[in-house]
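Note that this complex is displayed minus one protein chain, with the remaining chains in position.
Let's turn to chain A:
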């Protein structure tokens, strides 16, 4: 249909200025406080090429206030509440029954991309034709489902929607089928006509019910629509079926037996192109000329004069345009008329000649009464072999990029599209695929299909993917994992880091320290691991015990990710050793933590305080060396900031330092004695 792009209902550009902002899948349109200071009407929404209908939804009022706040100023428009509209482009992806179409066609698309150039020549063509047929069967399957849904639903609005979808899908299949015949298969003169006949038979089905009715009646020849059905068969080139029906009439009406016999002979002998190479075109033409002349003779002899039905059939066989045109209602469309004409006047038509016949057929059929519809224009463009025109027209008319994206991709694989650079650098195929895939990304679950489409857009696919994949809402960990896997497989390190950071922060906020750590390990994010360790240490300082021991005790090699994390692990080990009363080892570990500078300076005091009970043990644990080291650490710590010390009237701190000094001195004394003593017995 030819509805121009709709303005967002409710947003009136003539009343006030509108501003808009692009999102990844949506457009926000906002009314500003500024009135319209003259000037042209602006059509907002949908980017160029302008096309498709969009649905608008009212956005939250709070956002509107925020926006108007920012553009408040001198304005002519009267202040009133402003609204924000969320304009979503691709409504179709939310239609439940179309999901099958998207999923299945994704599978076919991937199969096509992977089947690159393995075969050549005829077998490649056969392969491409098969792909085209697969696409079509998916469209048909979807049509079936949609039809079922339309029949079974009780809601009239839904029913209307489904019926519209069915007709759209049927039109898509019609166009695709024609493109398959003309472009993919590139049928040559001869088989071309046969394919076109099949095409017509498949798609003009308004007459099917009538045919069924007549055939199933008791005596078909008595049925009032009998001759209509015979005409239908003749017009569609279904000779055997026509002859079969005519025989019934002949047996019922012996008087016309002669006429019937002759007509039957003519119909039987009619030369048709064959699919195999059994005859050349010239042979066919010759035979056909003969046959044509024979029909001519019979007609002029007045053989069929007494039976107007049979006479008109004979005229049709002769390709008489007027006779064929009389049966307009049985053909219903101009392309049916075209094919019938070709069948009975130029069966050896060449592909390049089609355009002339097509144009004249359409003119004759429509006869100036009605103007061609968009579908007619698309088909005409196909007959004229204007592929780009076909794609362009389809893009304008259809509300979704699915059709043009997949068709263009297929045609590109047939090497039929010249690489036709568009203004912004990519070619048509890539542009359409990018648009289609971008539409998929706004869906909460179909975005996974979009990833594969981006992969096969060599120039801009990666950039688009990088931008889109960061904006997928990560509602569960499983979804985040899928996103991560996609990014990792494509070496998108920035995105990996970004996703892991988001998930880690979320986990941290929810106090899931183990999860946060697991995310930072995945991203190899040392900085975040440090953050988490600091959290643990802070908890320890506040509460005096460790939380999440199962995590800290089992860090394993991931401990090495960040220094702070290593410290945490080792510190916990120290506590464990102490708990198991393995004091010498604990002491050694404690010392290493300080001397090897694994521990952050802020923690040294705590570590030294932890050393106190070890110093106070009955048994001497620290050796002289170790005691000297400890003293040095203490001095380093206290020597750091003498000014600060003066201002601190923190008795606890000074007491601690003093106690430490005392303990260290005592320990030193004991250990010197011990080490100096010769071990007796």
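Rule of thumb we're sticking to: a contact is a pair of C-beta atoms (placed from the backbone, for glycine too) under 8 Å apart; a residue touches a chain by one contact, two chains touch by 3 or more; residues count from 1.
Rule of thumb we're sticking to: contacts and distances are computed from a predicted model.
**Student:** Out of "NUP43 protein", "Cleavage and polyadenylation specificity factor subunit 3-II", "Gamma-tubulin complex component" or "Probable glutathione S-transferase GSTU1", flag the one the UniProt entry gives for the chain missing from this complex.
**Tutor:** "NUP43 protein"
**Student:** From the list A:332, A:345, A:360 or A:448, pick the residue that touches the absent chain.
**Tutor:** Looking across A:332, A:345, A:360 or A:448, the contact with the absent chain belongs to A:448.
**Student:** Have a look at A:558, A:623 or A:638 and name the one touching the chain we're not showing.
**Tutor:** If we include the chain that is not displayed, A:558 is the one touching it.
**Student:** Check each of A:198, A:548 or A:585 against the chain that is not shown and name the one that touches it.
**Tutor:** The single option touching the absent chain is A:548.
**Student:** For chain A, which residues reach the chain that was dropped from this view?
**Tutor:** Contacting residues on chain A, toward the hidden partner: 96, 99-100, 103, 106-107, 110-111, 444-445, 448-449, 452, 475-478, 481-482, 485, 489, 510-515, 517-518, 521, 547-548, 550-551, 554-558.
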